[in-house]
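Shown below is the structure under consideration.
With one protein chain removed, the remaining protein chains of the complex are shown where they sit.
So, subunit A:
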Amino acid sequence: MKIIIAVILFSGLGLVWIQKTDVIPTSVSQNKTLSNKPEFFVMEWREGMVLENKPTPFFIEVETMGNQNVDILVTAHDRPVLYTADICTPVCADGECRLMYITIYWNLLGAYAGYDKVEGQTLTKHDHVEFLKQDYEKLHHLLIDDNSILKRKKIDELVLKPKESELDGVDAIAGATIAEVKESVVDGALYSCYVAWNIAHGPIKAELQEYTTSNFDNKLKGYMLMSSEVDYQMYALNSLSESEYFDYKDRIVQIFKSGIPLVRTYIVQNLPKLFWESESLQRPFWESFAEVDINNRSLLLNHIQEAPIEVLLLLASNLELMTKNQLKLYLSAIENIAMTNPDINAQLLRFAESGKHTYAYIVAEFLEEME
């Protein structure tokens, strides 16, 4: 029975997000500033940065607690950096409710960026035990995971029903957290974790993203492209026109070198055709061949037929990095010059005869057939 009470409360959570036009925020945010990096934070923080709170039209309505405003944090030059909200929400388990205080931050695209404890308030677990340092860390990790199992389960699906848990010999009243969830939530604080996750990843995410994009201008585009945040890079890349690809070509190469595989893939797959028609524009990408991941090497090699001879040569010194099918692709591209170009030929021989490479035999067979 006790579980059911909590469940009703939380399944209500989804419904209490109210359209911004319908309700007027109940409180106005005060002029606050943020001058320290939030205690739990996933983004880069520029030392010395002071951010000022400004109101947005958004808020999160928490049942029985009213609306909790979402602010935007801006620099002295009025450049938006983060969104934030001071949340006070009831957390109920076993029929007992207490308040949870937490300041949450979102990045400009509405992704969870971090959180701070609220001064004078601690987070607590079952039986009012206070969070330990590692519990706060764990909560942060949980909140980072936008694909958490909490996303697709209702709270009652996350605890074993008393009947089953009796079988397992676990505490039947509190309900044992199912194994998969247990790994990711703070022990004894499933309900707090569940509430926090659902606030951080609730509909506010999309609203904030939309708010940013409705104010998206070239300045913000440039800022995001220069940023090391993956979703900013991706968002900015996605918004580039063909001519902007040329304007930002150096930065794009840089991201290609240093970015995560997913962003690199986006770049190779979406580079305007003109890049592949120009030797100088495509060369820097090939020069990153050794630095990028296998998938992106394959995507580059899809353009091998458009590559100038210098690139073929460059790749010849990288044969050990290629997988079987990549080698085959490369070999088919150099078929006509393999025997006539002494540099390439020397590299092929070097590789084939090295005796230590998994796919050396592919090149050896190739040379054999060429003879």
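Just so we're on the same page, a contact is a pair of C-beta atoms (placed from the backbone, for glycine too) under 8 Å apart; a residue touches a chain by one contact, two chains touch by 3 or more; residues count from 1.
Simple rule for what comes next: contacts and distances are computed from a predicted model.
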Chain excluded from display, named as in UniProt, from "FAD dependent oxidoreductase", "Xanthine dehydrogenase family protein subunit M", "ATP-binding cassette domain-containing protein" or "Acetolactate synthase small subunit": "FAD dependent oxidoreductase"
Among A:77, A:133 or A:356, residue touching the chain not depicted: A:356
From A:262, A:290, A:309 or A:370, residue that would touch the chain that is not displayed: A:262
Of A:299, A:316 or A:338, the one touching the omitted chain in the full complex: A:299
Residue numbers in subunit A that touch the chain omitted from display: 146-147, 151-152, 205-206, 234, 238, 260-262, 265-266, 269-270, 293-295, 297-299, 323-326, 356-362, 365
